[in-house]
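Below: the structure, in C-alpha cells.
The complex appears here without one of its protein chains, the remainder shown in place.
Our next item is chain A:
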Amino acid sequence: MSDLIGYLVTGLGIGAGFALVASGLVAIYRVTRVVNFAQGAFAVLAAMLAASLLGAGVPHGLAELGGVTLGALTGLIVGAVAIGRPGTSPGTSLIVTLGLGVLAYAVEILIWGDQPRSYPGVPGVADLAGARLQAHYLLIIAVTAPVFALMAWFFTRTDLGRALSACASNRYAAQVVGIDVRRMGLLAFTIGGALGGLAGVLTTPVQQVTFDSDVALIVNGFAAAVLGGLTRPVIALAGGLLLGVAQTLAAGYGGGAYQVEVALVLMLTVMIVQAARTGPVAETAR
C-alpha cells in the first residue's frame, strides 16, 4: 500500500513535467498549427543554464528563473524562425522546429559538453502515509498546480489570453477583428518555451539532464498532448499526469527499462484510434 502511494506521488511529479511540456506543445499548436519538435530543447537549455548558474553560486529560485527565461527566449527565437516568414505552411514550420531542435544539440554540447548534469533540489525524503519518497517530487507538484491554474485564468479571463484563444478558434476571424496572428503565434512560442523551461528546471534534480534528454520529454509530452488532439490543454495535463503515473507503476512493479515504451504505445494507440474515427489529428482540431 505504501509502495503504491509512493509510486503515485512520484508518478504525479514526473507526470507534471510531461504535462508542462505537453501544454507548451498545445499552446503553440493551438495558435499556430505547428507541432513544435524543439519543445524538448527548451527544457534542456533551461536545465543546463540553471545548473551552471547554481554552480556559479546563484541562489535557488533565481537560477531556475534564469533557466525559464532562457526557455522563453529560445521559444521566441524558434517561433521567429519557424513562423516569422508570412505564408510558411505549418508543415514547413514543423521541419524547421525539428532542425532547430538538432541545432540545439550542437549548441548544448559546445557550451556544456556531453556529460549528464544535475543539481540538488529540495533535499531529504518525505514521509507520506507511510510511503517514503524524494521530497523534491512534492515541490514539482506544488509548482505545477498553480502554473496550470494561472494559465487557465490567463487564457479565459484576460484579453490577451482571449486573443490567443481567438487565433486558435478562428484564424480568419482573428484577422478580421484586427488581431495580429503572427505576433500571437510568437507569443504562443514564448509561452511554450517558458513552460518547457519550467519542466526542465523542475525535473532535473530527480532526473539528470543531457543534451539528448529532449527525446524522452518530447515523446512523453507529445503522447500526452495528442490525447486531446493537440488542442485541449486540460486533457494534455491529465494525459501527462497519467503517463507519469503509468510509467512509475510500470517501473515499480515491472521493469524500469520500459518507461518510454509506455508512452509510445499509448501515443500510437490514441493516434490510430483517432485517425480511424475522425481522420488525421490536424483535421480534428477545427
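Quick notes on this one:
Keep this in mind: a residue touches a chain if its C-beta (ideal position, glycine included) is under 8 Å from a C-beta of that chain, and two chains touch if they have at least 3 such contacts; residues count from 1.
By our rule, contacts and distances are computed from a predicted model.
Missing chain, UniProt name from the options "Branched-chain amino acid transport system ATP-binding protein", "NADH-quinone oxidoreductase subunit F", "Electron transfer flavoprotein subunit alpha/FixB family protein" or "Tryptophan synthase beta chain": "Branched-chain amino acid transport system ATP-binding protein".
Residue A:175 is the one among A:118, A:175 or A:208 that touches the chain not shown. In the complete complex, the hidden chain is touched by one of A:139, A:166 or A:227, namely A:166.
As for the chain not pictured, it touches chain A at residues 159, 162-163, 165-166, 168-170, 172-179.
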